[in-house]
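Submitted below is the structure of interest, expressed as structure tokens.
Only a single protein chain was left out; the remaining protein chains are all shown in position.
Just so it is clear, A, B and C label the chains in written order, and each chain counts residues from 1 on its own.
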Amino acid sequence: MPSLSYVAAVNRALRDEMARDERVCVLGEDVSQGITGLTKGLAAVYGTDRVVDMPLSEQAFTSLATGAAIAGQRPVVEFQIPSLLYLVFEQIANQAHKFSLMTGGQAAVPVTYLFPGSGSRSGMAGQHSDHPYSLLAHVGIKTAVPSTPSDAYGLLLSAIREPDPVAVFAPTLLMGASEEIDDDDLEAVPLGSARVCREGTDVTVVAVGHLVPVALQVAEGMAGEASVEVIDPRTVYPVDWETLGKSITRTGRLVVIDDSNRMCGFGAEIVATAVEEFGLTVPPVRLSRPDGAVIPYALNLDHALLPDGRGLAGAIRAVLR
Amino acid sequence: MPSLSYVAAVNRALRDEMARDERVCVLGEDVSQGITGLTKGLAAVYGTDRVVDMPLSEQAFTSLATGAAIAGQRPVVEFQIPSLLYLVFEQIANQAHKFSLMTGGQAAVPVTYLFPGSGSRSGMAGQHSDHPYSLLAHVGIKTAVPSTPSDAYGLLLSAIREPDPVAVFAPTLLMGASEEIDDDDLEAVPLGSARVCREGTDVTVVAVGHLVPVALQVAEGMAGEASVEVIDPRTVYPVDWETLGKSITRTGRLVVIDDSNRMCGFGAEIVATAVEEFGLTVPPVRLSRPDGAVIPYALNLDHALLPDGRGLAGAIRAVLR
Amino acid sequence: MRLIREFEEHCLEKALAGTIVGGIHPYIGQEAVAVGVSACLRADDVITSTHRGHGHVLAKGADPARALAELYGASTGLNRGRGGSMHAADVSLGIYGANGIVGAGAPIAVGAAWAARRAGRDDRVAVAFFGDGALSQGVVLEAFNMAALWSLPVLFVCENNGYATSLPVDRGLAGDPVTRAAGFGLTAEAVDGMDVEAVAEAAGRAVDACRAGAGPHFLECATYRFHGHHTVEHLMGTKYRDDDEVAGAWSRDPLTRQRDRLTPEAAAEVDTEIAVLIAEAEAFASSSPGSDPGDALDYLYAGLVPARPGA
Partner (left out) sequence: MRLIREFEEHCLEKALAGTIVGGIHPYIGQEAVAVGVSACLRADDVITSTHRGHGHVLAKGADPARALAELYGASTGLNRGRGGSMHAADVSLGIYGANGIVGAGAPIAVGAAWAARRAGRDDRVAVAFFGDGALSQGVVLEAFNMAALWSLPVLFVCENNGYATSLPVDRGLAGDPVTRAAGFGLTAEAVDGMDVEAVAEAAGRAVDACRAGAGPHFLECATYRFHGHHTVEHLMGTKYRDDDEVAGAWSRDPLTRQRDRLTPEAAAEVDTEIAVLIAEAEAFASSSPGSDPGDALDYLYAGLVPARPGA
């Protein structure tokens, strides 16, 4: 079977949607050159009128996309660093997101925000290593963190087709991943649909983004010890509570591993909702970055702050005890 | 006993700190006029060199404060609308907050961010009604939401004296509150110290900001039914886990009411940590705004999205059942 | 202008009475700008507005009755009662909304112009209205650059009313607006913003040039707001303009100026017509129903996301 890389899957989704829908266009810094890899080659096919290099004005071009979307376009906006989200938080959370309700439904804002290279970039230090999707979830922006090439393809397709703003994160540690898949099997993946990646009966592990393969590996490694179910929520907002609820209610045990900060992070929400609604039998465990984490430069310090497989195995053992 | 209003308490704290410490200065829009009430009269006493009206450049003046703080000043920055936090999220979360760790402790950034009029302003609609403190908690900014005039005074004092960035929210619904208190009894309140506002044995209610008086009223009203302990965390980050833990471990029952969005909000964190660490005996209940809430203009719609006393009473009954 | 003036007077009264909650930022004194500029626009042109947006919205053609209903929080309002004063919009008329955040509309207007070009409609103009204070907002300056870079048909209209809330323009703005704008490659000009014909003339030239592909323009309109920044201003006990200054501005009232150009009969006719419109608007708005609180989350998403309730 042919092999599809994560970056190629994103690129492919952009190509396919641009071919399907004339209104889809790509805006961002250096996108005609495809510096992040995601937009490589698009300008040659669709022209620099649809694959438009932006000046270093993230705020203005984020709202340009809002205006263009209200006027009928379907812009995909690429940001070179996930922490640029902070710079455009006003334009996303206070403008694009609120337009529909504030106007009483007169117009929606179908924009997709692409954040390649999220999470630690190993040695890129404090301002280039954040994983800020929980912030978007808090304000209610639909947000996907695909963990496989086919999900990256399918979720990006849905993001572009969605009438509301949607953010898509492509974690650094997955950018090089690949998957054996037939082109024909690529399809849209609905936002808000979790994937049960591995079935199990003893404990439910909810893992996000690049931690999904880590969780699967840990689960396999512990196969003799415990039957671990691994679920990838795929979108951190909205959450597929039905799929999560079924699993958690069945196992009664929960471990969440995600790469955002602990305090008010995605893990907190999963744990909170689980204990409120899904009947846990033992206290759950959450793995995350520390409160308020700033990733240091030196690699050993960087890694020391990130949730990992060893911690996950320990957490699984703890809830099984 | 003399009565101190919430606004006067904040104003008093600014006055006292400016008198005590020459490095303290106030930056913001219309601060010399004291349009929000908080800075009223300060310019007359301390001059417009220390109470400085800013042009409408929130991003630049937030980072101006960072530069000034590194250079030895202790700026207090006022924002006229809490949602302006979105506009300056980069300058707070990515610059001021990270400077200390990224420089290996060479310098800290002692800036205080003041957000008056947070939460619904009744009829100010979508962009003026947010309560975004959970976002700051997620990225690790120390954040206070004082619920009484004396706490407003004491927490602001501590904020200004703290060597790190600290945000202080003054909820709209408290701006008119007042308290009987002797001037001599005003004192600094440490960040990260919760207050047990009312003791009780059946259930722990954690309430934030303007919902603290609401919770107290509900607790009194239910006195015949149940013994309700009400705790005000006072700072949403850091959280006084010790005080909360003691109470929750004792009662085994938890209701959290806070006025930020549900998803990844402060309530989620309290519930998550409680179930992980404090041994709940029944599922807790969280009251909040809805996921991704945008507050509509019409008052009845506005109120429909906010957590309130009636909901709280229902939640307390639910966990006691 | 008379419509805006009477609408605003009506709103002042209703804000005081509490029928309009949250208050308003009155546009009174600045009417010539919205009217002069809008006179040059087509229905399919786009505008973005500000916190002080009633004038722009009405001048661009929004129904005064539905605008008033919006301020009353009625389900018949422009925004079905969800937006209120600071978010009034009629997207079908190219009114992309008032905006509660200073400067936020400018890049949205640039986006509308850019989209029109993509759709092969670059004779369509987008107008961004904003105040003198907004010239200090980074995003506005970024928008200048982008519009100029791509020669987009955008008209930036800066209503310089001398103050950003209490801050006099010379304490907020280094240099002058026209020079600043020109420094970004905008074709920039200043005009007397209290003379509707002067505004219409200058805006007409700018809009025509935009349509003809001559790139973005900037118009500084010198004007004055006769009332406080916001209807609650008097509660704040602030004082940043002296009475003489305000009185002097009233003597340049754009409405009086324009009235002097009309015959008394024509003027009286306008008055009657407007009085009827306002009365009709009031009748419509005050008899319109509100919305069901259970629908408070309606329109939050256009897609199908079941937003969880909070409590």
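By definition in this document, contacts are C-beta pairs under 8 Å (C-beta built on N, C-alpha and C of every residue); 3 or more make two chains touch, one makes a residue touch a chain.
This is a predicted model, so every value here is computed, not measured.
Student: So which of the visible chains would the left-out chain be touching?
Tutor: Contacts of the omitted chain with visible chains: A, B, C.
Student: In the whole complex, not just what's shown, which of B:Pro82, B:Gly117 or B:Gly140 touches the removed chain?
Tutor: B:Gly140
Student: If I consider the whole complex, including the chain that's not displayed, which of A:Gly47, A:Gly123, A:Pro190 or A:Gly279 touches that chain?
Tutor: The single option touching the absent chain is A:Gly123.
Student: Pick out which of A:Leu4, A:Val24 or A:Leu87 touches the chain that's been left out of the picture.
Tutor: A:Leu87
Student: Tell me where the left-out chain touches subunit C, residue by residue.
Tutor: 136-142, 144-146, 148-149, 171-175, 179-185
Student: Using the document's contact rule, name the residues of subunit A that touch the chain not shown here.
Tutor: Touch with the absent chain occurs at residues 29-30, 32-35, 37, 40, 53, 55-57, 59-60, 81, 83-84, 87, 121-128, 257, 261-263, 287-294, 296-308, 311, 315.
Student: Take the complete complex as the reference. Which residues in subunit B touch the chain that isn't displayed?
Tutor: 25, 49-50, 54-55, 57, 59-73, 90-91, 94-95, 99-108, 110, 140, 142, 162-164, 191-192, 238
Basically, only the chains that are shown with their structure count from here on.
Student: Roughly how far is subunit A from subunit C, going centre to centre by Cα mean, in whole Å?
Tutor: That gives a centre separation of 38 Å.
Student: When the C-alpha atoms of subunit A and subunit B are each averaged to a single point, how far apart are the two points in Å?
Tutor: That pair's centroid distance is 30 Å.
Student: Round to the nearest whole Å and give the separation of the Cα centres of subunit B and subunit C.
Tutor: Distance between chain centres, rounded to whole Å: 34 Å.
Student: Please output the residue numbers of subunit A that touch at least 2 other chains, ranges allowed.
Tutor: Residue numbers touching two or more other chains: 90, 94, 101-102, 140, 238.
Student: Which subunit C residues touch at least two other chains?
Tutor: Touching at least two other chains: 79, 81-83, 87, 99, 101, 138, 297, 300-301, 307.
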